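Showing subunit A:
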Amino acid sequence: MRRTPEPYLWLLFSGGGVVAALVLPVLVLLFGVLMPLGILDWPAPEHLAALLDSVLVRLALVVVVVLCLFHAAHRIRFTSEELLDLARFDLPIALLCYGGAIAGTIVAVRLMF
Partner candidate 1 sequence: MKAGDTSDYRPPRDNLWFARTRNYTIFVLRELTSVFVAWAIVYLLMLIGAVLGGSLPEFAALAAGPWMVAVNVVTLAATAYHSVTFLNLAPKATVVRLDGYRLPGWMIQGGNHSLWLVISAVIAFFVLRGFR
Partner candidate 2 sequence: MIDVLIVGGGGAGLRAAIAVAETDPALKVAVVSKVYPMRSHTVSAEGGAAGVIGLGDTLDEHCYDTISGGDWLCDQDAVEAFVAEAPEELIQLEHWGCPWSRESDGRVAVRPFGGMKKMRTWYAADKTGFHLLHTLFQTTLKYQDIIRYDEWYVTKLVVDDGRVHGVVAVELRTGRIETIPARTVILATGGCGKVFPFTTNAAIKTGDGMALAYREGAPLKDMEFVQYHPTGLPFTGILITEAARAEGGWLINKDGYRYLQDYDLGTPTPTPKLRSMELGPRDRLSQAFVHEQHKGRTVDTPYGPVVYLDLRHLGEGKIDARIPFVRELCRSYQNLDPATDLIPVRPVVHYMMGGVHTDIDGATPITGLYAAGETACVSINGANRLGSNSLPEILVFGRRAGIAAAEFARSHRGAEAVVVRSQGEDERRRLERAREGSSRGERIADLREQMQHTLEGAAGIYRAGDVLAKAVDTLAELRERSQEVRVEDTSTAFNTELISLQELHIMLEIAQTIVACALNRQESRGAHQRTDFTARDDDAYLAHSLVHRAPDGTPSVGLLPVTITRWPPGERVYGRD
């Protein structure tokens, strides 16, 4: 039987979709909108650093980053092919998208560990 990586990619995509749905809006709301606009004060750097001190938090963040990036990579791969009629370039596009996700993962790990 021909093996295909799609089921694994789909699991990452779905997991990422769920995680992104659950955590991203609130993070963007806080750090991307309310704080920069001054509606909320930025927390003290020490407070945030203390949060990041916990291995659990850092691990969780890495998981969030990996899954969300794979989610985005998967969708960007298909959407670009459908919108721009690029299906015949699936392989390079896939490499680019998932490659980007992996790169982001590496950055996250290096940053936090």
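The set was built so that all candidates are chains of the complex that A comes from, given by their letters.
Criterion: contacts are C-beta pairs under 8 Å (C-beta built on N, C-alpha and C of every residue); 3 or more make two chains touch, one makes a residue touch a chain; residues count from 1.
These numbers were taken from a predicted model, which means no experiment stands behind them.
Asks: Tell me which of 1 or 2 touches subunit A in this complex.
Replies: 1
Asks: Looking at the complex, which residues from subunit A come into contact with candidate 1?
Replies: Spelled out, the residues of subunit A in touch with candidate 1 are 14, 16-18, 20-33, 35-38, 40, 42-43, 45, 47-52, 61, 64-65, 68-69, 71-76, 78-79, 82-83, 85, 100, 104, 107-108, 111-112.
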